[in-house]
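Accompanying notes for the structure given below.
Only one protein chain is missing from this complex, and each of the others stays in its spot.
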Amino acid sequence: MSEAPAANSARATETKTTTCYMCACRCGIRVHLRGGEVRYIEGNPEHPINKGVICAKGASGIMKQYSPARLTRPLKRKVGAERGTAQFEPISWEEAYTLIVERLAKIRSTDPKKFAFFTGRDQMQALTGMFARQFGTPNYAAHGGFCSVNMAAGMIYTIGGSFWEFGGPDLDRAKLFVMIGTAEDHHSNPLKIAISKFKRQGGRFISINPVRTGYSAIADEWVPIRPGTDGALLLALTHEIVNTGLYDRPFLARYTNAGYLIDADPASDTHGMPLRTGEDFGQGSPHFSHDELWWDRIADKPVINHAPGADPYLAGEFRMPDGKPVKPAFQLLMDRVQQYTPEWASEITGIPAGTIRRLAHEMGVTARDQKIELPIPWTDSWGVEHETVTGNPVAFHAMRGLAAHSNGFQTIRALAILMSLLGTIDRPGGFRHKAPFPRAIPPVAKPPKSPDAIKPNTPLGGLALGWPAGPDDLFLDENGGAVRIDKAFSWEYPLAVHGMMHNVITNAWRGDPYRIDTLMIFMSNMAWNSTMNTLEVRTMLNDRDESGEHRIPFIIVCDAFQSEMTAFADLVLPDTTYLERHDVMSMLDRPISEFEGPCDSVRIPVVPPKGECKPFQDVLIELGTRLKLPAFVNADGSRKYRDYPDFIVNFETEPGSGIGFLAGWRGKGGEKTMRGEPNPRQWEMYAQNNCVFQYKLPRSYQYMRNWNRGYHEWASRTRLRRNFDPLIIQIYSEVLQKFRLAAQGKGTSKRRPPPELAKRIERYFDPLPFYYAPLEMEASDTTHYPLAAITQRPMAMYHSWDSQNAWLRQIHAHNYLFVNPRLARGLGIADGDWIWVESMHGKVRCMCRYSEAVEPGTVWTWNAIGKSRSAWHLAPDANESREGFLLNHLISDELPPAHATGGRRMSNSDPITGQAGWYDVRVRIYKAAATEPEESWPQFQPVPAAPGTNPVRRLWQAFVAGTGEWK
Amino acid sequence: MTQLALVIDLNVCVGCHACVTSCKEWNTSGLAGSLVDERPYDRDPTGTFFNRVQTFEVGEFPNTQTVHFPKSCLHCEDPPCVPVCPTGASFKRPEDGLVLVDYDKCIGCKYCAWACPYGVRELDEDRKVMGKCTLCVDRIDNEALPEAERKPACVLACPTNARLFGDIHDTESVVSRAIRENGGYQLMPEWGTQPANHYLPRRKTELRIHRDELDRADNPLKIDGLLPKPPVKDPSLDDVTSW
Partner (left out) sequence: MRPAFSVIFLTTLIGVGQGLFLALYAAELGARLSWLPRQTANFYVAGSVIALVFLAVGLFASFFHLGRPERAWRTAAMWRTSWLSREVIVLPAFMAIVFAYGVFHFLGYRGTIALGTLGVIVCVALFVCTAMIYACIRFLQEWASPLTIANFILLGAASGYTLAAAYALVEAPVLIEVYAKWAIVFTLLALCSRIATLARNARIRPRSTLQTAIGVKHPRIEQKAQGFMGGSFNTREFFHGRTPDVVRGVKWGFLVLAFPVPVALLAAGVFWDVPMLILTAFVIQYAGLLAERWFFFAQARHPQNLYYQAMS
């Protein structure tokens, strides 16, 4: 044996808890160390998120920790070297700080918006956002715009909460679970735990997806659907449920705006807006007056909504005393969905009409006949006491399959409305919120309204990202143009609530709306898979203007690994791994809350940083201090926080607010929760408690939280919300109608879209959900490009920021394009053949793999397996680069020029939210010629290993922790 | 007599590979020594793993099942790999039925792998001895671990709890009940190896809706007058006949 047992046990072993970061799931882990090296990482059984389980990535953390691709020193691009060639020289941190601070201080004192700061899926948006705001730039966002902002926006603008961090399916109590447009991933371990329990309890699981893998594999029924057509299916389901009366009328009447009377006079300036009394029933909220009207069917007259004893008509057409025609919102919805018959949807989705009807009946009958009644008394926002909480046990889950289409917002609105029709919002067995959600619809946070918010040496006057409630909340200059570099919150993408990271490089390169000076990227691979138009972006990143200057003058990249993106940096900052850093999963950001109450967690280093690596948070605090950003310095300009852990403990949103990043163990001695003075021993207390804080709400506050007075009072006391008015589900979206009215030259807002965008706003800002083909599909010649092409991350690599992991890459070393054999054989393509995939934007050569588990009009592949040659410190002929490929080369970040709106280049994104339309691309496939090389195309020049990275063990390695060296 | 085994529930396995890497992770630094990775960052990386998850497609579109299929040593009750071993390195532990390899005795002749129909033994190309799943014998025997954690690493890792662990000779154990109640089966029964590990098949939950369930007196459409009763004055049988 290579190692005697005695030798092993003699070495000191210890166990520490922290939080995983191999993906965004944030499971609790226990890290066993032997002789200071990571011996074993296991799930922490005491942790509420994963309850002891761990996934393939989590269990491969060792190989991330000891990866040879790790950057260990700050690097500066060599003088004269081109960007992209990765020619670096190491510099000291002091030099790096000086370089950055000099540059940023100059920008800040002249025009702060010339600094753009965009981050990947980093889980520290509260801090990064705060840094950007303190700096004074509006040009900040994380990756949400190209991930799933449609999911967040579509649901939050409808029900005040969303899937994943902010809410999810209550599979403990559901009887029917419908998963639509969810890949192998989102909400990894908790969802796996829940689905398994659900199935073992005898629940019925239906998966609607073009591809049957992962979760769909264990569904009781797989319903294959054509990509981008989910909206048609959801509307047809709604059609059937409405027409058969399978909706939960009492729920709709009381908890949604279904009964609100809507102005039905097309000539009216307030057409399509709810009628209001003009009195303030806002229950203290300055944002919502709650004075909409019902038509009471008992008194048969208009009354204020929720008037005691009243019950609104949901259908019909009425005339107000002044003669104005009005209709309840639900009637408008019914009118809308009449056209969406199952037969109509069948043509679009490829799902037989009979199946659509059956699905609708299964949902409706299960919701109606298998009601759950829990003996939990609660009081609603209007003071009515209820003895029980009821639930309709139909749960849904959806994610990027719905979101990443340019019709995704309206599709997700349709889903949220369907869930509401079935009466499943924040009720047992349905969808349930997670703190700090539900929020107001829309949430109160708003972006700045004008460029006045940007002033030299001054923090930004407003939040860089927020939730517009109407045209007045758009972030526009005097001419109605965009203020942000990504054009979020402009008339082009008014509800781009997560920003539009995918447009930043193109816009900055083009100087539209303006040129920037410095682009700082954290943990995002913009030169590879985190960009829609990889080839162009790689060119733009290195492009120079007429004067020979780079169009993007300075690029700072912070990453832990030598990625494709670091090659393009002028300055590379080596980040730590998750095992070497402090982190917080904060209530100010995206916490790990459970249905039962708020929950946050931390990471605490288990091993020291490698080389000169520094946690990015420490770097930000250092930069903030050196730049003298107000939040990071005392009044006299001196350093306020020693480092990130010190900052986390002592920072309060306002002096004395008692609100900080962490909700647990606050107060001087750790005796308070949610709110309280800073506790100097807070980290220690998290460490003693598995790095997690969980607060369980009283049972009566755990449900119906949109309208639960007790919960609202609790949330107000803990300052999760300022107000405690009810959060009425927006079956009919007043916000969208405000935009539409503006486009029609009506409404209360003075702001009007530019004429060339008015039609677009009017069409897509429909207050009721509707189906339209994704924009790129409309712009494509679908006879020439008949196929949809989509991607998903495999479970073993989902959301992990690398795939150079020595163990995981043995599972997925390269990728194939999965093609239905019927389709492939018709094109003369055999299993394993080299083929070309071509869209109107580009083409790639790859290998075909037959699969009966994909809808014949769709081809798909595992995303981001393909790597650029020798990136991630892989050999230049590694499978990832020679056989692997990236589908991104087929996708464009902008719609074809021919489809420009009024001469504007439009992003290939949802016209409402700016969500990147990744999944809209249309392709054709054909066999590669026999004479062509058997390797994927395009190929890229290899780059040298960065200084400071470890040499790769070329032939073999065998890891034994605690030996002090590797065999 | 005890026979420890895994029961793998294909009805809930989503193919996430958690069992694969947690196995690798536990065993590479375990008592038995390292599991090699050859060409870890080069072309065709390969290494020793005791557990793999495979994917099969059953049927034709649209009636396709995607089956994720984890496979490790099945710890046969009559293991064909044991009697062929010339050195006695491969053995079946009498007290709990584990099929194990004594790495100190193994000469790396690979004969046991030839004699295993399931392809679950892997020769470690660095250490040149035969490796295989031990059901984490160094966990289940380790009294320093809390009782609840004396289980194979893959079992503790599995997010869907698709891997049950226990004694299949104890008729009341979790695994025996699962086999009995959910149609547990063995792989390649034709060879009489009596694998201790069992698999639970896919099971399908269906919902049948009777037409009557769509026709109910409390249909909410009525409340809003959308399923109106015909006016009293409309013609009816009352008008035309007196019986």
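Letters A and B name the chains as they come in the text, with residue numbers starting at 1 for each one.
One rule holds in what follows: a contact is a pair of C-beta atoms (placed from the backbone, for glycine too) under 8 Å apart; a residue touches a chain by one contact, two chains touch by 3 or more.
Computed from a predicted structure; not experimentally measured.
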Checklist entry - Which chains here touch the chain that is missing from view? => result A, B
Checklist entry - Of the listed residues B:20, B:98 or B:164, which contacts the missing chain in the full complex? => result B:20
Checklist outcome for this item: Contact residues on chain A toward the hidden chain run 810-816, 818, 849-853, 879
Next on the checklist: By the contact criterion defined above, which parts of chain B meet the unshown chain? Give residue numbers in ascending order.
Outcome noted: 17, 20, 39, 43-49, 52-60, 65-67, 69, 71, 80, 82-89, 105-111, 113-119, 121-123, 125, 127-129, 185-191, 199, 201
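In this text, only the chains that are shown with their structure count from here on.
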Checklist entry - So what's the Cα centroid distance for chain A and chain B, whole Å? => result 32
Next on the checklist: Under the definition above, what is the set of chain A residues touching chain B in their complex?
Outcome noted: 1-3, 5, 8, 34, 39-43, 45, 50, 52-60, 62, 68, 176, 184, 188-189, 192-193, 195-197, 199-200, 202-205, 212-218, 220, 222, 224, 244-249, 297, 313-316, 358, 361-362, 365-366, 369, 795-796, 804, 806-811, 813, 820, 822, 851-856, 873-875, 877-879, 882, 952-962, 967
Next on the checklist: Give the list of chain B residues in touch with chain A in this complex.
Outcome noted: 11-18, 20-22, 24-26, 28-29, 31-47, 49, 55, 57, 59-62, 64-68, 103-104, 125-127, 148-149, 153, 156-162, 202, 204-207, 209, 213-214, 216, 219-227
